[in-house]
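A single protein chain has been removed from this complex, and every other one stays in its place.
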Amino acid sequence: MNRRLLRQALPFISLAVVLIATFIVQPRTMSYFGLNLMLQYAVPIALATIAQMFIITVNDLDLSIGPFVGLVSCIGATLLLDNPALGIGALAVLIAAYGAVGALVHLRNLPSIVVTLGLSFVWLGIAVLILPSPGGKAPVWLKAIMSVQIPVVPFPIVAAVVIGVVVHLALMMSSYGVIARGAGGNPKALTRAGWSMLRTKIIMYMLAGFFGVLSGLSLLGLTTAGDAHVADRYTLYSIAGVILGGGEFIGGRVSPMGAVVGALTLALAGSFLIFLKISPDWQIGAQGAILIIVLALRALVTYGEQKR
Amino acid sequence: MNQSFAYLKKQPWVWSFAAALAVWLITIAYTEGQGATAILTAALSFATFTIIVGLGQMMVITTGPGNVDLSIPATITLSGVVAMKVMDEQTAMIIPGIVAALGAATLVGIFNYGLIRLLRIPPIIATLSSSFLILSTAISYGRGIRIKPPLPLSDFATARIFGVPLSAILVLVISIGLAVVLKRTVYGRSVLAVGQNMRAAWLAGMNVDRTRFATYVLSAFFSGICGIVLSGFSGGAALNMGEEFLLASIATVVIGGTSVAGGRANVPGIWGAALFMYLLVTMLNTFGASAGVRLILTGLMIIGVIVAAGGEEQR
Amino acid sequence: DTKDKKIALSNNYAGNSWRQAMLKSWDKVTKPAVEAGIVAAADPFTTSENQVTEQAAQIQNLILQGYNAIVINAASPDALNGVVKQACDAGIVVVSFDGIVTEPCAWRIAVDFKAMGASEVEYLAKKMPEGGNLLEIRGLAGVFVDDEISKGINETVAKYPQFKIVGSVHGDWAQEVAQKAVAGILPSLPEVKAVVTQGGDGYGAAQAFAAAGRPTPLIIMGNRQDELQWWKEQKDANKYETMSVSIAPGVSTLAFWVAQMILDGKEVPKDLTVPFLRIDQDNLEASLATTEKGGVANVEYTAEDAAKVVAGK
Partner (left out) sequence: MSSDSIRLDGVEKSFGAVRALAGVDLHVAAGECLGLVGHNGAGKSTLMHVLSGNLTPSAGELSVGGAKITGNWTAAAAQASGIRCVFQELSLCPNLSVAENVRIVHRSLKGLGWKKRASDLIRAKLDEIFPGHGISPEDEIADLAIGKRQMAEIARAFTVTDGPLRLVILDEPTSSLDAVTAEQLLAYVKTETARGTSVILISHLLGEILSTSDRIVVMKDGKTVAERKARDFSRNSLVAAMGSEAHERRQATAKILGTDVPVLVKARPKTGGSTALEARKGEVIGLTGLAGHGQTRMLLQIYSRDHADVKGAISFIAGDRQSDGIFNLWSIGRNITIRSLKALRKGGLIDLAAEEKLAEDWKTRMAIRTPDVNNNILTLSGGNQQKALFARALGSDAAIILMDDPMRGVDIGTKQEVYAMIRAQADEGRTFIWYTTEIDELSHCDRAYVFRNGEITASLGHDDLTEEKVLQASFAETAA
């Protein structure tokens, strides 16, 4: 069998394995209601993972996406609720700020890790200023969107597929997606062909900001109240999701569908563990174990590849 | 004069020291000179913990893009818990406790590299996953009980010589040793070479596997030392004692001028960066800034330092 | 009759001794209850970090597993409302404690955090009528509990003009962080008469003062054994006086019994208040004697205790 194909299929296989295991341990999940409930919180994670993926595409890493999602949820629960125009304006400014960070990272050739690490404090600080302790309220329309009931297929699944396909078309199929990925593969080649790396980075960072906003809003729609710390772990989740989905840190090799599937796998793996009723001491460790097991699958495939 | 200034400007660590100095000056200007040396002493004694784990993190980051040790916090906790539990407040058990704790830390390093090498898991994810397992081990072994360190250990951890913390002197010795290792040993050169180009390093006759293995073990080992001394310093081990070192270890390394793309390490920069990070928080606390403002300023200062220091050379 | 009812504990953090003690109390009280056939199951679940999203997913899974009641220590008072509502809609009894939720369908076993903060200052006002400078050690920024206790402290200080808060740092409820933050700000502060805390960080503060060579001020303590032990040593050595306020981790067992009573069809008001645990100069030794070395001062509840709390006694 074609190794490359197998590697691309791997995230989907992992998802299937985890899903089946979950069904076996807890048959009740094998229903519209069950899937809906179990996967709801995967939607904002998937969106954050896509945001991270845009940054990874251009060989950078975003350590601020978690606090950023938290900030969006705070803005959504306050400004956006009280004054929609102002709220949308604020979110637009945030996306522009992401673009500015991209420009800064490129122009001064800075390590993105530190810049976004600093940025994570900035986002958290603004969020704490806006909402010193959790609260606020989600706009009604947001709650409505996130609790929409679609016949036959649960909403989270539809949302995941739509996100994956749209981003896949844009990044993997379109002619501008090629430029974006090329910027990660060999930036020099791109500048030599007359493309502006600056512009590419700004656009990719702004896309990340945009998907970060979507993630924050969808999360707000689920939690119904804002919280600065609501998504602190999204930073690591989103990175893990991109890698689980077959992406690589360097070289512009990413997969949008894989990233979405990676995010779903992570969310499901958490549920699976809860169903196993492990002793609380080891519940945290089991999360690590499951990450290792899923990624060990990859090792088998890549090992075969080396032997080629 | 001008020449030495130009030389200094090119050293990546200068910026972190300059930033630390600036922050310190602003703080004592605000307090009108009150507590100037006391602040420095406090900074030194707390920064040593960040520095020691920063040194390990630096070695890992230097081995190439994507290499980073996220299991440092959990390893600190584990070694602290193991040390305190084995010592059980008895002076006679200090040595066995240290050996057990460092042994546990070393095992963590071996496990981490096993995941990276045998299972081919990217280091970020491998060390993240292992950190969960390590934390569970610490929880299940320590049961959340806080045991006090034996007196000699806490005396050692808090001792000062002419106002300089003993632990800072210890870490200074380790730092100098590591700087020599990087410049003048085959292992050090291998780390730098592997970080630039793993394949080329292999073809140039370096033992890539052994180098990476040793580096992950070294990082875990340094976390182990940190865990033991920190437990002695703060009166026992706690399950969350390592948490703050996750971001701090990465930030100090990179602000200190080590390249995140690998292949370039900088020992003095870690000192500057760790002092800067501590003094920054102190300054903002002294100003009485609210939590939000403090966070924002912290972030902006980190970005400011890295912007001033400039990035890697364009190539 | 609740002998075939299943109760779950949803906890969001296990990384400190308070939470560990809470889980241990749960175990200690619910195991016999299950063995005695009072309930069919009482399973504890915990997530790794203080994260709303993980806990929300966890609660959703508990809904799917068919528990009849879920006892929650919530990561956020509002952000879990969505999923709590889902649980209520599925006919599940939700009882929140310590970290309570605001969703109206759930029961709340609340600690009056504001009053807890206020009580610290009231104590100081009585203890040192001449007043003085205060240092405040807060918890984790952006978290509800931190905000409430701090509000209680600051509002009460405003009532006593002889007190002045000259410094405020965040200790994140962690010994090491508190020690570090206090050590950093201390050199720039004038004489500090007392330290108001949120519990768990008193020992760290004491160490920072000692390291800076400053006279030890009056430090309000939490309920950790090392804090109480230190207080006892000071008391024996130089008649050091202070007090300790905290929340007993055993409140999880109260929540368990409350959930059991609701399942049993008993009438339980939606809002219950538990007193915080207070230790004073005279009952220090007694509390210390019952506290496990390295553990946390604690109170566990029996079914009868719980019934009394519900009855408002």
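The letters A, B and C name the chains in turn, as written, and every chain counts its residues from 1.
We take it that contacts are C-beta pairs under 8 Å (C-beta built on N, C-alpha and C of every residue); 3 or more make two chains touch, one makes a residue touch a chain.
The shown structure was predicted, so the numbers you read here are calculated from the model rather than taken from an experiment.
J.: Relative to the complete complex, which of the depicted chains are touched by the chain excluded from display?
T.: Across the whole assembly, the hidden chain touches A, B.
J.: Consider the whole complex, including the chain that is not shown, and state which of A:G182, A:G258 or A:G285 touches that chain.
T.: Final answer for the missing-chain contact: A:G182.
J.: Given the contact definition stated above, which residue among B:A100, B:A193 or B:I296 touches the chain not shown here?
T.: Within the whole complex, the residue contacting the unshown chain is B:A193.
J.: Which listed residue, B:V99, B:I176, B:L203 or B:A308, touches the chain dropped from view?
T.: In the full complex, the listed residue that touches the missing chain is B:L203.
J.: Please identify, in ascending order, the residues of subunit A that touch the omitted chain?
T.: Contact residues on subunit A toward the absent chain are 4, 173, 175-176, 178-179, 181-182, 184-186, 188-195, 251-253.
J.: Across the whole complex, list the residues on subunit B that are touched by the chain not included here.
T.: Residues in contact with the chain left out: 180, 183-186, 189, 192-193, 196-197, 199-201, 203-206, 259, 263-264, 315.
By our rule, only the chains that are shown with their structure count from here on.
J.: Just say which it is for the chain contacts: an open line, a closed ring, a star, complete, or other.
T.: complete
J.: Quick check for the class: compute each chain's Cα centroid; which one is farthest from the centroid of subunit B?
T.: Ranked by distance of C-alpha centres from subunit B, the top chain is C.
J.: Rounded to the nearest whole Å, what is the centre-to-centre distance of subunit A and subunit C, using the mean of the C-alpha atoms as each centre?
T.: Here subunit A and subunit C have centroids separated by 34 Å.
J.: Can you compute the centre-to-centre distance for subunit A and subunit B, using the mean CA position of each chain? Integer Å is fine.
T.: Chain centroid spacing, subunit A to subunit B, equals 29 Å.
J.: Residues of subunit A that contact two or more other chains, please.
T.: 124, 127-128, 132, 283-284, 287
J.: Quick one: which residues in subunit B touch 2 or more of the other chains?
T.: In subunit B, the residues touching two or more other chains are 132, 135, 139, 291-292, 295.
J.: What part of subunit C is in contact with subunit B in the complex they form?
T.: Residues 14-17, 19-21, 24, 48, 138, 141-142, 167-170, 172, 174-177, 179-181, 183-189, 203-204, 207, 211-212, 224-226, 292-295 of subunit C touch subunit B in their complex.
J.: Please output the residues of subunit B touching subunit C within their complex, sorted ascending.
T.: On the subunit B side, the touching residues are 27-28, 30-31, 34-36, 38-39, 42-43, 45-46, 132, 135, 139, 143-148, 158, 230, 234-236, 238-241, 243-244, 278-279, 281-282, 285-286, 288, 291-292, 295.
J.: In their complex, what parts of subunit B are in touch with subunit A?
T.: For subunit B paired with subunit A, touching residues are 65-66, 70, 115, 118-122, 124-126, 128-137, 139-140, 247, 250-251, 254-255, 259-261, 290-303, 306-307, 310-314.
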